[in-house]
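The complex is shown incomplete by one protein chain, all other protein chains being positioned as in the whole.
Take a look at chain A:
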């Protein structure tokens, strides 16, 4: 026993070193699990506030580009609303927007049965990284303002990422620019409707790869690739990117690998929209219960 204590005291430094390293490595691995909401990250109050202050200064340098993208989006939305169309068919009568309303208390009972599937929240980007294998975006909107983990995030021009962890006033978004197998977005060609999945290969923040497109698909440079709407995260037909080029891969494979120019410009991201899918739980529980039945 005495020898053991002497041994421990002699190599105290080394054991302390091992202990600290083990703590660090455990932290690394805990943080790697995709859903794990780590408290100590850039969503917490100290670093969140600092990033916020810093962004106040930095924001001015991007004002022009931000304005342009917002105006472009306004135009697109103006073109989409009903009053822009001269409706010649009068026999159909009045059309009413359908909205599902929930009670405010915790039970979330449905008050009226009209259906609204997606709700959008705007959020200011206060920090954004581009040059790491896994990139994160911090936004100034948190659980107090209705953000929950696993909500989809889009920019005025296209898909951005998925909310990963949330604090009171901030949230951290796992960007589409994440070199990981767990980050892929269900996509399809806007014209041919063929399905595939979009990954980022870690090189250039402006490009990503679309995989699993069948060889029969008709592809042209500049074709739009949009979200499929199959996952509960994003509505369908939100642009992800545009076809830049494609290759057959080896002859044995049955699918094409397509290089995409991303629709979102991650270099000057200033505002994003967070999407809540109000019917997500319903879809999820139905799918889960069906899956259990088959099993």
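Keep in mind that, in the parts below, a contact is a pair of C-beta atoms (placed from the backbone, for glycine too) under 8 Å apart; a residue touches a chain by one contact, two chains touch by 3 or more; residues count from 1.
By definition in this document, contacts and distances are computed from a predicted model.
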item: Chain not present in the shown complex, as UniProt names it (candidates "Acyl-CoA dehydrogenase", "Oxidoreductase", "Rod shape-determining protein MreD" or "Sugar ABC transporter ATP-binding protein"); value: "Rod shape-determining protein MreD"
item: Residue touching the undisplayed chain, where the options are A:3, A:79 or A:131; value: A:131
item: Residue touching the undisplayed chain, where the options are A:20, A:72 or A:286; value: A:20
item: Listed residues A:203, A:236 or A:288, member touching the removed chain; value: A:203
item: Those residues of chain A which, in the complete complex, touch the missing chain; value: 12-13, 16-17, 20-21, 23-31, 38, 40-42, 44, 46-47, 50-51, 54, 129-134, 136, 172, 203-204
